[in-house]
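Reviewing the structure listed below.
The complex appears here without one of its protein chains, the remainder shown in place.
Right after this comes chain A.
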Amino acid sequence: MAKLILLWLKCIILYNAVDAVFEDQVGKFDWRQQYVGKVRFSHFDTHVQSSKKVLVATENNVFAALNTRTGELFWRHVDKSGPEGNIDALLHHGQDAILVVGNGRLLRSWDVNVGGLNWEIVLDSGSFQKACLVGQQGTVKHVAVLKKNIISLHYLSNGHQKWIENLPDSETVDYQTVYSGGNGEVYALGIVPHSHIVIIAYSTDDGEIIKQISVEAPWLSNIVASCAVIGQGVLICVDSATPSLYMYNLNPNMDDLQMTQIPLQSLGLEVAPDFQPVLVSHQPNSAHQPLSEFFLQLGPDNFLLLQFNNGQIVTLRDFKPALLVSFATTGEKTIAAVMSPKNKTASSINLFSAETGRRLLDTTLIFVMDPNGGKPEKIYIQPFLKKDDSVGYRAMVQTEDHTLTFIQQPGRVMWTREEALSDVVTMEMVDLPLTGTQAELEGEFGKKAAIQDGLMSMVFKRLSSQLILLQAWISHLWKLFYDARKPRSQVKNEVTIENLSRDEFNLQKMMVMVTASGKLFGIDSKTGSILWRHYLNDVPSNAAFKLMVQRTTAHFPHPPQCTLLIKDKDTGLTTLHVFNPIFGKKSHVTPPALPQPILQSLLLPLMDQDYAKVLLLVDDQYKVSAFPSTKNVLQQLQEMASSIFFYLVDSSQGRLSGYRLRTDLSTEQIWEVVIPMEIQRIVSVKGKRPNEHVHSQGRVMGDRSVLYKYLNPNLLAVVTESTDTHQERSFVGIILIDGVTGRIIHEAVQRKARGPVHIVHSENWVVYEYWSTKSRRNEFSVIELYEGMELYNSTVFSSLDRPHAPQVLQQSYIFPSAISTMEATLTEKGITSRHLLIGLPSGGILSLPKMFLDPRRPEIVSEQSREENLIPYAPELMIRTEWFINYNQSISRVQGIHTSPSGLESTCLVVAYGLDIYQTRVYPSKQFDVLKDDYDYMLISSVLLALFFATMISKRLAEVKLLNRAWR
């Protein structure tokens, strides 16, 4: 019976805690953008003439098909991240796409139409070099895979291995590439650097070696970089030292032992100084030989179209200046596309006949370069035959900032994809500025205005501002009326930077996103449209970023200001980029030059006279510099210095140290905690979010007493993992340290556990998740800190004056899934109950009420615990799909979840980013401060009307009755 009651209780509580999405809310407050990452290989699907697919394989281990008309995804397959899912090669034949994955670990074939897997096989171990399709008698049936020491041939239809051969002398010879000209032979080309080239011809049928030859080439060090195969199987190499071209005929009937040398001077060509020339050849169909025409790049902006003809090399055309070149084939025609710069902001793409080098008429396409973007890196051409047999084309241009732009003649941009957004590193949400009218109203109550102006002018001002408001309201009404008459599809609510303004409840914000490529974006949180972009082209590839909002939009007329700290992880050298988060423009404020590596940065709550928060930077000499560093700031810093503390973590030494600021902006160390490196290492250090508010100081217990929370703003949660990874001895440790005094508040160890540990630290609690090696499951643990029944000092919290250690409660739970990331919801005043947002590998984002992670959950239900609404303890936490805030809009590889308060206490804005970006709103305690969107206006108004009429009628009836009584 007790069990039944328990169950019933649980049901009730669960029902109350559910805050799912309603079906009609789909897409109302939320949006998702899907990305693939920086494109490494790309092929247009030419299998069917009318095909709209372009296949892309990216550096994020994603293989996808994009719609060439819209740029949207047809399908996408996300493999494991890291080197094991790395895509080494993409070959495309008909309906099949062949991928080599994970340094030659797997060979996969995909059906391009459906997006399903045809087959997948495991390749023999060995480092992957090159793969190519092998054709015979006009049809392609095999794929050859060359590894460091073996070559194997597989059937395209099922992946089965036809033959596998060990490469001779693979210890000394570096086999680099494989080639097939469609005549029944597969050539493996290897090199002994600065000595000779090894050429082995295998028979396609049985893997028998037909011919093995070594050719002198003492000038050559790398085949892939400086050689290509052209025409009827002629290996052509370029040497920059001589400078000359070398040729060798691979045909087994020829028995030369020397390469033919053709000095470039004899062709009248010259290599640009310090430039390694590059050859570009093209094989339109793997069953046939490559073209005898090829490109030779002689300088950064100089390409030549050359032709190999009967042992002679003929220059067809010299392209200078040219940025990029590409070959493409449609039907029987092969064309060469050349992109050449036109002016500073635009380039033009032209087509040339590959055979003759003649320019094709009406094939100019203008590519306008974004001044806030990068330079073009690659072009992919999709040619097609028009009705009159002339060649038309579309081009996909990839730029340095990972953007894909798809253009149609004569330069119309069909779509762009900002693939930099597939790798967001950090982000902030910034309030939008007030509109002109709102600002006007604010200005009326400006600081000086009230004193200077007299009474009359003030009245006049007030009246005029009211008038402006009225005018704005009328124009808004007019717009509503005007839009209502138009059909719904035509109404466009385009958001531009100009008409951006804060809404009533501050629900619409500017998302400032920083990507790993160094491109910054400003995205409107309501629609997801990119409002500004800015590419920083001098960002090191291994940079760490930290984004700080120094001035919000609240200080009109001062513009808002964000500072991005970019740090080179190797050298520690740091640069600052200061910009306006609303417009994306670089600020005129010049950031300080930082010659020393920076160890730590902290944003103080101090403000200078222009309301910019002060940023302190600590360098490796423990000297502190401030930005902005005006006299006013330095004076404030001197006054405040005794109460400014900071900490440093050196995870390589296992050392945590605390420092205090001196008035002369030098520092002194006040505490140090050393975690022995031999046993455990520091994995992460988490503080609390500075913009977090806690509304209630304590919890009311069942007996009406109050349990006060231990709310230490300086508390740090340090996570350690054991260096011993054996499953019996590994452990995860958590240490709570006061960041000012270095006092260890609490220490907990989870035995037989290992990382990765995900942690959320907020209010008076720490929630962390780890892998239990003993039970092979993921577990959650929660630590809550309480001061007890009495508060030591209820007005302020000081780390230096807190004699009593807090009470610590802890409880653990089983979680039935791995997790990718975790964050807690955040609201304006902290009244709303908290939820944990958990990103799962399946792509869902689970909103788990913090109520379930409460160490006071009782094992036995008592009257008091029921009074407190505590849920009885259950070891397993549930994953309910109703709690997924993103319903079926799954997000691949969630890396971070950003929560931000809105103007409504009930509402928290959530942005999840990873490969995709998803924005939504959550209501952890439901929408208690605003009418729900399904509020039944009809019902309430009909009830009111009915009541009104009922009173009218009953009044009348009463009158009649009174009259009747009076007559009686």
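As a convention for this text, a contact is a pair of C-beta atoms (placed from the backbone, for glycine too) under 8 Å apart; a residue touches a chain by one contact, two chains touch by 3 or more; residues count from 1.
One rule holds in what follows: contacts and distances are computed from a predicted model.
Novice: Out of "6-phosphofructo-2-kinase/fructose-2,6-biphosphatase 1", "Endoplasmic reticulum membrane protein complex subunit 7", "Auxin-responsive protein" or "Transparent testa glabra 1", what name does the UniProt record list for the absent chain?
Specialist: Its UniProt record gives the name "Endoplasmic reticulum membrane protein complex subunit 7".
Novice: Give the residue, chosen from A:71, A:168, A:299 or A:755, that touches the chain omitted from the document.
Specialist: Per the contact definition at the top, the residue touching the missing chain is A:755.
Novice: Which listed residue, A:55, A:78 or A:594, touches the chain dropped from view?
Specialist: The missing chain is touched by A:78.
Novice: Touch as defined at the start, partner being the missing chain; which of A:649, A:785 or A:853 qualifies?
Specialist: A:649
Novice: Considering the whole complex, which of A:469, A:694, A:791 or A:814 touches the chain not shown?
Specialist: Selected residue, touching the omitted chain: A:814.
Novice: Of the residues listed, A:600, A:625 or A:833, which one is in contact with the missing chain?
Specialist: A:600
Novice: For chain A, which residues reach the chain that was dropped from this view?
Specialist: Where chain A meets the chain not shown: residues 18, 20-24, 75, 77-81, 85, 102, 105-106, 108, 111, 114-122, 124-125, 544, 546, 565, 567, 569, 572, 598-605, 643-651, 682-685, 687-688, 690, 713-714, 716, 721, 725-727, 730, 739-740, 754-756, 773, 775-777, 796-801, 814, 816-820, 841-843, 875-876, 881-882, 884, 887-890, 893, 934, 936, 939.
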